[in-house]
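Now for chain A:
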Amino acid sequence: MKKSVLLTAFIFILTVFLPPIGAMAGDTIKLGVVTPMSTGDFRSGKINVQTVELAVEQINAQGGVLGKKLEVVTADDEGKPAAGVIALKRMIAKEKVSAVVGLWHSSVAVAQEKVATQMQVPMMLHYSWTDDLTAGHSDYVYRVGPFNAEIAQLALPYIDKNFKNIAILYETNAFGSGFANYLEKIAKAKGLNVYSIGYPQEATDLKPQLLQLKAKSPKPELLVIAAVYEATNLIPKQALEIGLAPEMQILCSWDWPTYPAFQEILGDKGVGVTYATFESDKLKLSPLGEKFKKAYKAKYNVVPPVFALFLYDEVMILAETMERIKSSDPKDVAAGLKDTKFEGTTGLITFERQEGPGPIWNQWMGHQLFINKLTAVDGKGYKREQIYP
Partner candidate 1 sequence: MLLELIIRGITIGLVYALMGVGLALLNGVMRIINFAHGEFYMIGGYMAYYASTMLGFQFYFSVPTAMIITFILGAVVEKLLLSPIHTQEMEKPMDYALIMTFGLLLFFRQLAIKVFGPFRHKPADYITSDVYILGVKISGNEVLAGAVSAILVIGLAIFIKKTWRGRGWRATTQSRQGAKINGVDIGKESWIACGVACALAGAAGALVAPIFTLSPTIGGSPLVKSYEVMAIGGLGSIAGSLVAGLMLGITETLGAFYISSAYKDAIGFLMMGFFLLFRPQGLFGQK
Partner candidate 2 sequence: MLKIENVNVFYDGLQALYSVSLEIQVEEFVCILGPNGAGKSTLLQTIAGMLAPKQGSIFFENRPIHGLESYNIASLGLALIPEEGWLYGQMSVEENLLMGAYPKSARKNIKRQMDFVFDLFPVLFDRKKQLAETLSGGQRQMVAVGRGLMCNPKMLLLDEPSLGLAPIVIKDILKALVRINKEEKTTILLTEQNIFHALKISQRGYLLENGKIFMQGASKELLGNKHIKKNYLGV
């Protein structure tokens, strides 16, 4: 009997009490990157990790922060809220990071925001758009990137000028629904005719929705696609296949047409697609931005998308803040970020706070929106042209 108990206890102890691997404390300051790496929009996740690694490499080459080296730890949120929450909790508890960056999908970040606030670790958002993220007015959430309401406002003049009937095809998640609802509201207020159709983010066959749009009368002249997941490249392709495009212009809500996969899937049919972005050939980058762009191109052999610039800014801001307050404790960092004044890659970054309900809280507002159009294709990629403003 005694032996039997020992046996059970042994099995239990063997499995439970083995030391966790990779949790060794070192003489470094840790920076967490929680981003989709296996499922969800892992294409962008990969760029996020590369960007942070490059930034940290540069910082360490100049002597690190507070005399210590910065270290990057990564975790995969799988593009799913529950997995993202667990990944973030594990990262904070296990790695004792000073701050978390690289968060991507809005719906995941919304859940993660609660965790970061509760566990008192600052998180910075470089391209998660939903308003809710900063609307909670948490002291631990900072956003360099833009937000849905801002983007919709910035894009509206272009849409209003050129189109009368527009269609919005959106993912039914925090980002997609939020963007579509806001755009629909302000576009209708301007007297535009709006059709909007949502679809689950995992969907890859969007022909039913596109066929519904095709049957609408009057015909939509513009299709705005608010998507992050798999369907990003498939919607333009399928819209072409059922004969909806190119009569109807396609406006992608962010920079994914610049990814190589877009070209592989659409080929020369991708010419004519437009997309909203915060980058343009006419945008003048700061010296820091030019330096980063060059270094990224040299290391990974592609031009970084605009959100990589914002993410790069964030890492630099974190390093600068730690130096300024002489501490890498997450709570101190969160408090110190408030007073940021940083000459970033695209402009001077400060975080604004507006009392009263609304998403403007620890939010940078200095974005400038452009609409680009793919004009021609050559072997390596599309040529693009800024059509607005």
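Basis for inclusion: all candidates are chains of the complex that A comes from, given by their letters.
To be clear about the criterion, a residue touches a chain if its C-beta (ideal position, glycine included) is under 8 Å from a C-beta of that chain, and two chains touch if they have at least 3 such contacts; residues count from 1.
Nothing here was measured: the structure is a model prediction, and the numbers come from that model.
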Selected neighbour of chain A [touch, this complex] from 1 or 2: 1
Residues of chain A defined as touching candidate 1 within the complex: 38-39, 42-43, 197-200, 204-205, 207-209, 211-212, 214-215, 230, 233-234, 237, 241-243, 261, 264-265
